[in-house]
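Left out: one protein chain. Kept in place: all the others.
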Amino acid sequence: MDLRQQHELLYRMDKTDSFMDRLKGSAAYPLRAQSIEILQLNVTRRCNLCCRHCHVEGSPEQTGELSRENMEACLRVAAIPEITTLDITGGAPEMHPRLEWFLKEAAGIGKRLLVRSNGAILLEDPYRRYLDIYAETGVEVVLSLPHPLRERTDRMRGTGIFERIITAMKELNKRGYGNSETGRILNLVHNPVGAFLPGSQQALESEYRSRLRQDYGVEFNSLYCLTNCPVGRYLDFLKRSGNLPDYINLLKQSFNPEAVQNLMCRTTLSVGVDGRLFDCDFNQVLDLSLSDGTPAHIRDFNYEKLSRREIVVRSHCFACTAGSGSSCQGALE
Amino acid sequence: MDLRQQHELLYRMDKTDSFMDRLKGSAAYPLRAQSIEILQLNVTRRCNLCCRHCHVEGSPEQTGELSRENMEACLRVAAIPEITTLDITGGAPEMHPRLEWFLKEAAGIGKRLLVRSNGAILLEDPYRRYLDIYAETGVEVVLSLPHPLRERTDRMRGTGIFERIITAMKELNKRGYGNSETGRILNLVHNPVGAFLPGSQQALESEYRSRLRQDYGVEFNSLYCLTNCPVGRYLDFLKRSGNLPDYINLLKQSFNPEAVQNLMCRTTLSVGVDGRLFDCDFNQVLDLSLSDGTPAHIRDFNYEKLSRREIVVRSHCFACTAGSGSSCQGALE
Amino acid sequence: MSQQYYEKDDLQDFPNIAEYASEQGEKFFEYYDRATSAGKLTEREKSLIALTVATVRHCPYCIDAYTNKCLSLGVGHDEMMEAIHVGAAMVAGDTLVHATQMRKIVKKKEM
Partner (left out) sequence: MSQQYYEKDDLQDFPNIAEYASEQGEKFFEYYDRATSAGKLTEREKSLIALTVATVRHCPYCIDAYTNKCLSLGVGHDEMMEAIHVGAAMVAGDTLVHATQMRKIVKKKEM
């Protein structure tokens, strides 16, 4: 679905009761950033997989990647004291040709460093080496595993992918990942495989832990539960399956005013493949630029201006305020 | 309850439909031993506890113990090739003043050697040393733990006993017990805490394992499920609580002809505190001597005669044929 | 014959209910055994579900059978009671959610 279609569809679903109207009725209006603690980089939308829920529509056909120059700008920004975390996502970050160099540089800065991997790619040449690179640089690995049951995950990500993720987890476990004593952190991400909200993070984490331990003998540290945002391929699924109106209604009904205070965009800045800045990964996909008057590119980073910017919101923002809330770090509460 | 009262009560409950009648209707009549593989010794009825289900009515007040001379006779019998297992029970076997000596002698024979302990005694002086003696002699430890929940076990065994059994398990775990790789075996025994039958051994074992591991971090090898036999203190409970007729009916209704073939008395010989021989521990309590013409004392042991003896049965035998069956080694199937 | 409809001995008659229609009765038992024995759900989980349905359906025979089954499986009193509370809350809830139909009619009909 092209960008114009996505915007039209979302507008049609949300003409009367916009997210902005809800905000106006809450103490959080106008919604502003309160800091920038997390710098999230989308280094490439290229990916070896083509998952049905991917909001960036990652696939082998995608082109473009964060340039060396922009990466260097990111490293300079990451070094400022306010930033605590460098969060690398894609696509499959491993498919960025300079990821290894970047990780080593980033590890030198001494901030929390995490890479969001699809797991399956870690069994493929020439990406296999990242198993060791991750362990050496001590990077936190975040694997997307939509469901602890093979059939459900394969339905979303492709046949055989579940097995490959499990194998990748075993490899990471061998390197000390997922063991609370080594300090090597392996977290998993859950996305609902369908048109419903994630259950409680605590219940799902214990479900994942017991199934994965019992059935496959693999370990992880924490589970992050993410609500699927109605953009990209997931929006497409909602429309084709006739679930779109119900899903949008569900998100709206589940609006939780308390989640607004903790929205991750209030402490995060998202860098696109071309170095442009966004309030979050979803706004990046929808090409919603930062609000007027704030620097638009990583090379023009200005903490003072960016850390107090007004957040650009649309109806897809209901995904992050539904129920207990959702962010790239999991449920908000 | 004295012996006469027990016999009277059982007779009153089972005038019309005796166990013998059921046997006569099955292929197993007359019920004969087929071998003697297990020599079970009740070395003393003395015990530091006074559990509500104890069929031998063990308590600190009980007197008498297997004499040195009879113990030596047992060792000679245990050495014959047909016998595979020496099963030491009580009371609390640790309260027998010569248990240490006996275990070391018995270990020398090279047969499977197991001790049924109440666990709690292993934290008390001077019995604490048996933790190490068991580990040194490699004896299999069988602990009675009626229920994986504190409140239920304490109800049956006395307040605080659950905690002490758990502590004893931790001590045994430290010595390699309950770890499938060390060969040191720690098995648990489940008895229903009340007037009902045990559930499936598999389901209960998994229930015990997950609760004990999760709540206390202790491990064991296998769980044996035993049906409570309506003799001794358990018979007393059934009568006082008004459960006796229902329980006897339940046992009869649950009669499983297949369990008869595998009855443990068919491969076991039970030695009483005075050296007398019985078909099982329950017959020993009820003072039901072996059938006519068979040697009555361990010093007169004769494999030929004893291994083909006819088993003495009464209505309490329904406890061993109920459902999936029950024996000192757990469910029969 | 007793003056009580519900006698404790009735439960012991359960194995005999194939009488008068044996073929269907036997098929029922096959189904019942398969449905209530361990599969993807454990015996414990199924027994808690069965106990809850037994109470929701007010079947004294089934309550007796599954209370005993839960005891036999070492299920805690608190677990049994929590399961029955789920049943009770659902019965209250499924009643109250139907108030929506009453409220829809009220709102349509009244001036």
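Chains: A, B and C, in written order; residue numbering restarts at 1 for each.
Following the convention adopted for this analysis, a residue touches a chain if its C-beta (ideal position, glycine included) is under 8 Å from a C-beta of that chain, and two chains touch if they have at least 3 such contacts.
These figures come from a predicted structure and were not determined experimentally.
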{"item": "Contact set of the excluded chain (shown chains only)", "value": "A, C"}
{"item": "Full-complex contact with the absent chain, from A:91, A:148 or A:272", "value": "A:148"}
{"item": "Residue ranges of chain A at the interface with the undisplayed chain", "value": "147-149, 152, 190, 192, 194, 196-200, 202-204, 206-208, 246, 249, 253"}
{"item": "On chain C, residues whose C-beta touches the chain left out of the figure", "value": "1, 5, 10-11, 13-14, 16-17, 19-20, 25, 28, 31-32, 35-36, 39-41, 45-46, 48-50, 52-54, 56-57, 59, 61-62, 76, 78-79, 82-83, 85-94, 96-101, 103-104, 108"}
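Note that in this section only the chains that are shown with their structure count from here on.
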{"item": "Topology of the chain contact graph, where touching chains are joined (line, ring, star, complete, other)", "value": "other"}
{"item": "Chain closest to the middle, measuring from C-alpha centroids that were averaged per chain", "value": "C"}
{"item": "Farthest-lying chain, centroid of Cα atoms versus that of chain B", "value": "A"}
{"item": "Distance between chain centroids, defined by C-alpha means - chain A, chain C (Å)", "value": "44"}
{"item": "Inter-chain centre distance, chain A versus chain B - centres from mean C-alpha coordinates, in Å", "value": "59"}
{"item": "Separation of mean Cα positions, chain C and chain B [Å, integer]", "value": "37"}
{"item": "Residue numbers of chain A (touch at least two other chains)", "value": "none"}
{"item": "Per-residue multi-chain contacts in chain C, two or more chains", "value": "none"}
